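Coming up: chain A.
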Amino acid sequence: MTAQTPLLRVENIVKHLGGHRILDDVSLNVPKGRLKVLIGPSGAGKSTFLQCVNFLLPPDEGKIFLEGREINGASKKELLGLRQHVGMIFQDFNLFDHLTALENVRIALIKVKRMQKREATERAMDELQRVGLVDKAGLYPAQLSGGQKQRVSVARALAMDPKLLLLDEPTSALDPELIGEVLAVIRELAKAGMTMIMATHQISFSASLADEFVFMEQGRIVERGAPSELLGKGRASRTQAFCAKLNELTGENAE
Partner candidate 1 sequence: MDGITLALTASWEALPYILGGVWWTLALIICAMGLGFVMGVPLAVTHVYANGFFRRLVGLYVWLFRGIPILVQLYLFYFGILAWLGSFSLLAPLNLDSAFSAAVIVLGLTSAAYQSQIFRGAIQSLPQGQLKAARALGMTDTQAIVSIILPQALRLAIPAWSNEYSILLKDSALAFVIGVLEVMSRTRSVAATTHQPLPLSILAGLIFFALTWVGIKALKKLEDKVRIAGYSQQGSL
Partner candidate 2 sequence: MNEFFDFIMARVVPALNTGLWVSVQIIVPAALLGVAIGVTAGTLRVYGAKPLAKAMNFYVSLFRGTPLVVQLYFWYFALPYISIGGFNIVLSPMMASIVAFALCSGAYQSEYIRGGLLSIKKGQLTAAQALGFTPVRSVVSIVLPQAFRRALPGCGNEIIYLIKYSSLASIITVNELTGVGRGIAKATWKNTEVFMVVGVYYLILVTVASFILKQLENRLCIPGFDSNRSS
């Protein structure tokens, strides 16, 4: 891998689901240490795109390269290995409901990475520390608030040492007053140089961190560019129109 090779390269992927063309010729390069933000109306294909990237949904056409290695051709076993390098954060957390916060973070370390239980526990506690939830380690998902659940799920993903983190609307299912704590964790990750792709409606928050906004609509990328460029005054971009609509609904300030 040379310095110029992007960590992730997605070339012209197409995905059909239930007879609909959900992704239509989508390409994206993500260099190491960058944050790409996917925006656009719901149903634009952002979530499908993220799931294609780690092959939870294999794309119908197109190619995906992680560190220059093509994923399409990977065997089932290699695919499992590759997935360990790509962490995923879901909109509705998907914490394992029968496991405590600690066990949620630990289980893949033990089952997938085959770590010793003690080592895995230490590692898991470190990650819980990072998201500020050490004192909640023994609680079950149903005993945590939405924001805490999402922080546990970030810790769960980070424990696997991912090279790339995919965040699928990480704050959409949260009550407004809980969004801040999750965004704070994401900000820390971005500052620490984690490579990420995030689908979100938190435009103003991500504008300060993202190196590129990618605007999707009906399965296509219709606009892309630096946040300042797309949101700049006097520019009639699709992104700006979309943000104006969001503002109307939520009162969020995109400026």
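Criterion applied: all candidates are chains of the complex that A comes from, given by their letters.
Assume a residue touches a chain if its C-beta (ideal position, glycine included) is under 8 Å from a C-beta of that chain, and two chains touch if they have at least 3 such contacts; residues count from 1.
Here the structure is a predicted model, which is why all the values come from computation and not from measurement.
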| item | value |
| --- | --- |
| Of 1 or 2, the one touching chain A somewhere in this complex | 1 |
| Candidate 1-facing residues of chain A, complex | 51, 54, 56, 80-81, 83-84, 86-88, 90, 92-98, 107-108, 111-112, 139-143, 153, 156-157, 160 |
